[in-house]
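Every protein chain except one is present and positioned as in the full complex.
Just so it is clear, A and B label the chains in written order, and each chain counts residues from 1 on its own.
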Amino acid sequence: MSPRITRRSRGARARTALRLVVGAVYVFLFLPIVAVVLLSFSENISVIDFRHFTLRWYQHLFTDEPILAALRFSIELGVLASALAVTLGSLAAFGLVRGRMRGKTALQAALYAPLVVPEIIIAIALLILFVLLRIPRGMITLIVGHSVLILPYVVSIVSARLYGFDRSLEEAAANLGATPARALREITLPLMMPAIVGAALIAFKVSFDEVVGSIFWATSRDQPLPVLVFSMLQYELTPEVNAIGTVMLTITLGVLAAYQLIEWRRRST
Amino acid sequence: MTSRPAPPTGWAALAPPLAWLGVFFLLPMIAVFAYSFALRMPGGAVMFGFATANYARIGESALYLWTTLRSLRIAVVVTAATLLVSYPVAYYLALVAARWRLALFVLLIVPWWSSILVKNFAWVALLADSGVINRLLLQLGLIDHPLKLLYNEIAVVIGLVHVLIPFMVMPINAVLERLDRRLIEAAANLGSSPLRAFLEVVLPLSLPGVAAGALLTFILAFGSFITPALLGSERTLMIANLIQAQFMEAFDWPFGAALSMVLLGLVLALLVVFNRLIGLDRLWKAAR
Partner (left out) sequence: MSREVIIELAGVSKRFGNTLAVDDVSFTVDRGEFCTLLGPSGCGKTTLLRTIAGFEFPDEGDVRIAGQSCLDLPAHRRNLAMVFQGYALFPHRTVLQNVMFGLRMRKLGSPIEIVDWARGALAMVGLEGFEDRRPQQLSGGQQQRVALARALVLKPEVLLLDEPLGALDLKLRKTMRYELKRLQHTTGITTIYVTHDQEEAMSMSDKVIVLNRGRLEQVGRPEDIYRDPHSAFVGDFIGESNLIAATVADVGPDDYMRVQLPGGTTAGARSAQAGIQTQPGDAVTVLVRAESVQLSASPRSDGDCFAAVVSERSFLGATTRLYLKAEGAGHVVIADVAGMPPAWAATGARAYVGWTPDAALAYASASMPPTDNPT
């Protein structure tokens, strides 16, 4: 005796099925990340043993000079590269949004191109250029390379905010006697600050996590953290990696949280 | 009569970033192009010319042909699997979830923005013979010997799908979000079941987003380097790994450049086709 399956219950079953699938996907997405964090507290590299929680790996970390040096290097690199990218990217966004010229689609394509060209190609291409121009690899080449990779993100964020900018504020400023330069300084830039800071945070994050390019543009002395971790993963797999990974995750997600906070504060005023 | 005030200087603002990209993005690409026609001399020097020897070598060598085909195959499988898994999520986010939408979005961003290194080496810990998954299956008695889940194509596919799901979800979600709900209601009103409404209304209208997501996923998978390096083996090398080998081990830069041009050529071909069919501006929005 089969129960009558009404249309409504069929819909409800479909919904439940959908929820299950979506839930499974989210579990799949979070599983590795959670595993890394848990493993960073475990004695064994691949066993999550809840009875033996340890902070050994973190202690190792904070005394491991090469890793700390790489971490410091990454942060320095991130700050410098994002400063450069934010400056260039904001200029590009202003030109793109405010400029009255033809060929904007081509310009957009040019500015966003680094996003669709495979990273490996950008990596070796710049390597070739550095060698041809005899620029020694190190912080400089890393800053240059990262800025190219980060630029599209900055352009996207700043121009999105700029599109919605209330131009009557700038007109009012002009009407009240402000030269274009002063209007920029007193009105436009201060009101664009949240977007620019947001872009800077994202820029830092992208630089901090950048692997492929860094592998080709760094040296064994000047290397950011991801490069060090990559070689560790390939050659000597120590349990420390989970702790390093967790630290990296914390920094990245901290930056992201800061970004969200700025967004929420901007929306509420 | 009187002079018109000078028009706003859009080009002045665009000049520095465009110049920067010109020197540090366009110029290197040209350099790669030039290198691909050069030859590596014994002893390491590079002689520039118009030799097509590098390209010929790619075409003649089984290793490079197979690697290209393998990369294509992996990219296709990854794109298909990612699409299958991501579409429901995008659908749910855009059309079903109500109060949870914001939370789910934020939750999606967390794995998206986590470092690819962390995500990949997590799978090492999970898929290894003595890793989390095998231990669990052994403990549960579902298997007798550990499954070979690591350092093969399966691991690479899993790793890539894991990384690329958000790239597929976002464009599809963006399109579905903008879908006029009333279209679905109208379909229901005219008597179609939810399934038919989906197949005939939602799915077709979401295709541009699907295409953008699929293209992005495919390009990222096809050119991926880290994941096959960490989760694969010599038998699962992809194009990017070969390129890296040329530059950092074999030091045959001209040949590496030729390989890169092949990869770039395929990607550009895809982009051109996509632009013809749908338009590249969708892709920029998807890629951010």
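Just so we're on the same page, contacts are C-beta pairs under 8 Å (C-beta built on N, C-alpha and C of every residue); 3 or more make two chains touch, one makes a residue touch a chain.
This one's a predicted model, so the numbers in the text were calculated from it and none came from an experiment.
A.B. asks: Looking at the full complex, which residue from A:23, A:180 or A:254 touches the chain that isn't shown here?
C.D. replies: The one listed residue touching the chain not shown is A:180.
A.B. asks: Suppose we count only contacts with the excluded chain; which residues of chain A make the list?
C.D. replies: Residues 166, 168-169, 171-180, 182-183, 186-187, 190-191, 269 of chain A touch the chain absent from view.
The rule is short, and it goes like this: only the chains that are shown with their structure count from here on.
A.B. asks: Write out the stretch or stretches of chain A touching chain B in their complex.
C.D. replies: 7, 10-11, 14-15, 18-19, 21-22, 25-26, 28-33, 35-36, 39, 45-48, 88-89, 91-92, 94-96, 98-101, 105, 107-122, 124-129, 132, 144-145, 147-148, 151-153, 155-157, 205, 208-209, 211-212, 215-216, 226, 229-230, 233-234, 237, 241-242, 245, 248-249, 252-253, 256, 260
A.B. asks: Under the touch definition given earlier, write down the residues of chain B that touch chain A in their complex.
C.D. replies: Residues 7-18, 20-21, 24-25, 27-29, 31-32, 35, 85-86, 88-89, 91-92, 96, 104, 106-111, 113-126, 128, 130-132, 135, 162, 165-166, 193-195, 216, 219-220, 222-223, 225-226, 229-230, 239-240, 243-244, 247-248, 253, 256-257, 260, 263-264, 267, 271, 280-281, 283-284, 287-288.
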